[in-house]
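Note sheet for the following structure.
The other protein chains are all here in position, but one chain of the complex has been omitted.
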Amino acid sequence: MANFEFVTSPAPTKDIKVGLGDGDLVKRSASTVSPPAKSLTPVAKLIDVSKCIGCKACEVACLEWNDKRTPVGINHGSYDNPLDLTPDMFTVMRFTEWVNPQSQNLEWLIRKDGCMHCEDPGCLKACPAPGAIVQYSNGIVDFDHDKCIGCGYCVKGCPFNIPRISQVDHKAYKCTLCSDRVAVGQGPACAHACPTHAIVFGTKDDMKKHADDRIKDLKSRGFANAGLYDPPGVGGTHVMYVLHHADQPQIYANLPKDPRISPIVELWKGMTKYAGLAAMGAFAVIGLVHHVVTGANRVSPEDEANAEKLTGGRR
Amino acid sequence: MTNSWTDIKNTDLVVIMGGNAAEAHPCGFKWVTEAKANRGAKLIVVDPRFTRSASVADFYAPIRQGTDIAFLLGVINYCIGNDKVQWDYVKAFTNAPYIIKEGFGYQDGLFTGYDEERRDYNRSTWDYELGDDGYVKSDLEHPRSVWNLLKKHVSVYTPEMVERICGTPKDKFLKVAQMISECSTPTKTMTSMYALGWTQHSKGSQNIRAMAMLQLILGNIGVRGGGMNALRGHSNIQGLTDLGLMSNLIPGYLTIPTEKEATLDTYMSTRGFKPLRPNQMSYWQNYKKFFVSFQKAMWGNAATAENSFAYDYLPKLDVPSYDMLRIMELMHQGKVNGYMCQGFNPLLSAPNRKKLTAAFAKLKFLVVMDPLQTETARFWQNHGEYNDVPTSSIQTEVIELPSTCFAEDEGSLVNSGRWLQWHWAGGTPPGEARHDTWIMAQIFQRLKALYQKEGGPAPEPIVNLSWNYKDPNDPTPEELAREINGSALEDVADPNDPTKLVLQKGKQLATFALLRDDGKTAAGCWIYTGCFTEAGNMMARRSTSDPDATGAYSNWAFSWPANRRILYNRASADINGKPWDDSRKLLWWDGAKWTGYDIPDIGPTMKPTEVGPFIMNPEGTSRLFTRGMMRDGPFPAHYEPFESPVANVIAPKVRGNPVARVFKGDMEQFGDAKEFPYAATSYRLTEHFHFWTKHSQVNASMQPEFFVEISEQLAKEKNIANGGWVRVWSKRGSVKAKAVVTKRIQPLTCDGKTVHVVGIPLHWGFMGETKKGFGPNSLTPYVGDANIETPEYKAFLVDIEPTTGPVA
Amino acid sequence: MNMELSRRQFMKGVSVGIAGTTLGALGFGDIEEAFASSIRPWKLANLTETRNTCTYCSVACGIIMYSKGDLKKGEKADIVHIEGDPDHPTNRGTLCPKGAGLLDIVHAKTRTLYPQIRKPGSDKFERVSWDQALDRVARLMKDDRDKNFIAKNSDGVTVNRWLTTGFLAASATTNETAWATYKVVRSAGMLAFDNQARV
Partner (left out) sequence: MTAYDVESGDQVHPGNPVTVDRYTAGARINHWITAVSLVLLALSGLALFTPALYFLTGLFGGGQWTRTIHPWIGVVLFVSFFGLFVRFWRANLWKAEDGTWMARLRDVLGGHEENLPEVGKYNAGQKVVFWAMSLLIIVLIVSGFAIWDQYFAQYTTIDQKRWAVLIHAVAAVTIICVWIVHVYAAIWVRGTINAMTKGRVTGGWAWRHHRKWLRELVGGKKPV
């Protein structure tokens, strides 16, 4: 057995429980779950952008592990290939050539984009299909494709534009944080592959500690605004970034500065739902009550007589 | 690599120059990020392009391709000028104090003894002045001491001169020089990570020497976290080189005799390597033991003392070497009939593709053994613009033999850090693919049978070749590995005490110290001896223990020589055997013997004050002045590439490396800056591996299409649209590619002239899963390094214009 | 990485050693019951692990190949997954994009499958048997060597060289292949011998 010590990586996380069962669910789309007896330790993937060399090993490892492939495209005048997330590409590198206005130095900012596994997942909130999107007590947000109906509400719910709907089986796909690997005590395929350990995985606490060390190191190298990206707007995420310029995340290929579930979605999934049901109910009830009170509006014999009289006039 | 991948974590400063480790060796580059994160190490990248390595560097400085020597000699000049020299190291472990012969000199870019006709030097003056005792005279203060000559030689490379030649802004150069010079203290080390960015030049060897000299001056050779670390390209190119699969080599860096060496004695006479300083080890004194043991491994009982151990069985060279460039040239002249390629795709790898195609077409037969359908095996197939050849008029018979890939075979590979690692087969070969060992055995068995049946010229070397395998038709990797390691053919006695038996007949050798020159031992490759001993297959060892986390992993696999993990490790301690840096101990003298974390490269009981660390040199010291070892000078000197956008500022008359070999007809094939204004360079991308991964669907999707990279300024000048098609052409050919317009390439100002760089990645061809494309070798010049003939891929001239897509 | 250690601990947790075990032996059956329906069944169940070295660059990363079927048992083995070997000192389980995609080179559509010969002037390869191909190679070599072998140079020195046929050795074959190749090539007297060290 290996006896390596990675100062750069957190101490081994012994308390990652094996197996992720229905008993570990804390959230379930369009339905409720009884909170698990014992919560799992929250896990997180930390992506240190300052260590990332944009080699795309994570992309390849992701495709290989998930038995997916993506078509051979063309060059678009950049290193961004494949160009965007698809139902098969759960993660892509986004390359930005940014000239630092202070130093006038070129900085090649390379961000691994993919599901952030929000503590408060907009996709799950938006999903109409019971159990199609679930969240485990360790923080992983996962799609259950047997239950997914492909409505695309998750796309509208997501503050990071992550889920993609397959045109083949019309189901939504995104990074699972390799729930299948985590379930047997392994890290996600991308973290496993990452040559520079820019991607590390462990308990969220360890990852935050690790991030602090990294941020200290970066500050010592002159990145005064180095910091952790764990946006509170979505209750924090289980995929976090270390950024050399945490004060302006948007320079990293438009990483949202303060992401939150869109108020429109909140309104749609909140107020509208209840008010709507109430309104429809109300109308039905009013009708009922009215009928009981006033009774049916019947045609009287006089009316018929009048009608005959009116028409009779022409006989 | 003098050190190992895992040792890089011990460094304080990483200089990536002449390479792009993050892009080409990501998992090795991990150890740079470890050093940064754990030791606060800094990373400097010097490159014409802002590379993936640069993207995580602490400091990046641009440089014009092909001017590294000027830059490095500039840094040496800075270190000497600012007394940033590790004097104790330099005085004790380098030849700085040695006195050079009267008459040696350097002027107008040429060293003494140049013969323009032969494009070669008479190197007789490039040597030490010997005393009557036969030892080198030593006096640091002497005007002709190596140190004083060096001081004078580098004095011209001032920061201003560096800026003129390299286009590196003075302030950036000074910042780099200052950061590097900090490592002259015994407690700070720097590591140099380089690759083909330095080798693929007409003066590639001297690029590397320049940095090696700098590392010696800083005292960084032989120490943890230091060294000269060549990042080898392919998974076993180190092994193929160690095993001498080259025109002029015998396994273990012994050399093939020339025809001037008619007998074994004449052959040995120039390989005695008598010590040049008192008590030196001069390890090559054992040359004959290695050589004879090799001959015995080859020809067994047919190699006897009587026939000089079958000395005549070896072919003798009439030229320095029949390297790839020379053989392709001969092919082009129609002087070659047959060619066999084993897992190699020269049509895309060798320079000047037009010339190659013509050359192959003149062959009678071409045999290709490869797990993949290579372009070389299909050079005769017409693929439109991508390979426009007159198929029917090509009379070459081509035989393609399917071989297995790594996943299906077993054996050992040597990594860049000289670790021999064993691997096991896990998959069934597809179709009728067979192991290369089987294929070679089959060819040999058939050839042997034909000679036994029909006879023919000199059949002996073939029919007597030792081939004692359980199944001669299919030797097993283990059998071959045992043969490489070597064994005792007879009982071997202690030389000092003939009654004492040190090794029993038939036993595997544990160390090359047991080799004999009397035919009692056989070993295929002496430097590998110890890899497969009586204790078993040392290459298959998998212990991950690493006492005190030095990064040595001494019980993981086997590292040549003698399982040594860091070469010249004796130099990690001062002249008295005390480690330079207590926090980074490697070896130390405990009063009676050497002890520490690694196998000492000098005798374990040899006194520190007496024996120098550089045991392969007769003087026991390292060489700032390399005597006559290199064809193009004992010191590196700046020469422009053969195709350069500017003239040589230092020696305007000299074009390219004055002794680089240029074949007739190729000189005319060089373009000049008027015709071809842009400085091109070729390189790899991290998504691909040479011409292999274009056969891998997943890699193809990561980097699908051939492109070239240019600056925004050049794009504007030529109104080239990002993502649009361009045509790039040189004197030798033309390609079409997508344009990637980027800030990562910036125009340089060299000697007042604006130089635009055109970057050309090399991964595309007409076979595989990627979009069809071209390789840079359609454009590159046919000239190699003066010493080892590595083609000049990194610096050549092109022109560029917008165009429309190819018609496939 | 840290998770890999816990993976090892996990394996030990189900009381089976590490080397060469198949995950089927690790009692995944029971564990799968602990999986929610959203979670993929464990992909590596019942596969054979074989240790190998990445075929690409000279970092020489350790890899684990997972196959259906076990060569050592004489079965047909089909490799279905390759990932970094977490026990390897250099790469610690990591792989670059090339290494992570090794599976696709093993199963590349453009692997060579059969010996083929392209006759002079022909526009196609024709499939032949190994015997035909190898006999042909040996014959072509012998004929050329017999015709052009130089035993002695003009000065009468024995030089035993054969310059009209060249051999270009690989860069990713094993030392053992290299040694076998060296023996065959040199014994034939070839000097036009080179490898990929330069490019």
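Order of writing sets the labels: A, B and C. Residues in every chain begin at 1.
Here, a contact is a pair of C-beta atoms (placed from the backbone, for glycine too) under 8 Å apart; a residue touches a chain by one contact, two chains touch by 3 or more.
Remember, predicted model here, so these are calculated numbers, not experimental data.
For the chain excluded from display, the touched partners among the shown chains of the whole complex are A. Interface note: of A:Ala44, A:Cys115 or A:Ile165, the residue touching the hidden chain in the full complex is A:Ile165. Checked against the full complex, the one of A:Val99, A:Ala224 or A:Ala284 touching the unshown chain is A:Ala284.
Interface note: of A:Lys27, A:Lys51, A:His117 or A:Lys147, the residue touching the hidden chain in the full complex is A:Lys147.
Listed residues A:Ile47, A:Ile133, A:Leu228 or A:Val265: the one in touch with the omitted chain is A:Val265.
Although one chain is not shown, part of chain A still touches it, namely residues 30-31, 128-130, 132, 147-153, 155-156, 161, 165, 167, 170, 262, 264-265, 267-268, 272-273, 275-277, 279-280, 283-284, 287, 290-291, 294-301, 303-308, 310-315.
Convention: only the chains that are shown with their structure count from here on.
Taken chain by chain, the contacts link every pair, so each chain touches all the others.
The interface carrying the most C-beta pairs in contact is the one between chains B-C. Distance between Cα centroids is largest for the pairing of chain C with A. The mean-CA centres of chain A and chain C are about 41 angstrom from one another, to the nearest whole unit.
Among all residues of chain B, those that touch two or more other chains are 26-27, 30, 544, 686-687, 697-699, 702, 769.
Annotation for chain C: residues 82, 87, 89, 91-92, 94-97, 99, 101, 103-104 touch two or more other chains.
The touching residues of chain B, counted against chain A in their complex, run 22-23, 26-27, 29-30, 33-34, 36-38, 40, 50, 52-56, 58, 60, 544-545, 549, 686-687, 697-707, 721-724, 738-744, 769-771. Against chain A, the residues of chain C that register as touching in their complex are 1-10, 12-13, 18, 28, 31, 34-43, 81-84, 86-87, 89, 91-97, 99-101, 103-104. The part of chain C that touches chain B in the complex is made up of residues 48, 50-62, 65, 67, 69, 71, 76-79, 82, 87, 89-92, 94-99, 101-123, 125, 130, 133-142, 144-146, 148-149, 151, 153, 155, 157-199.
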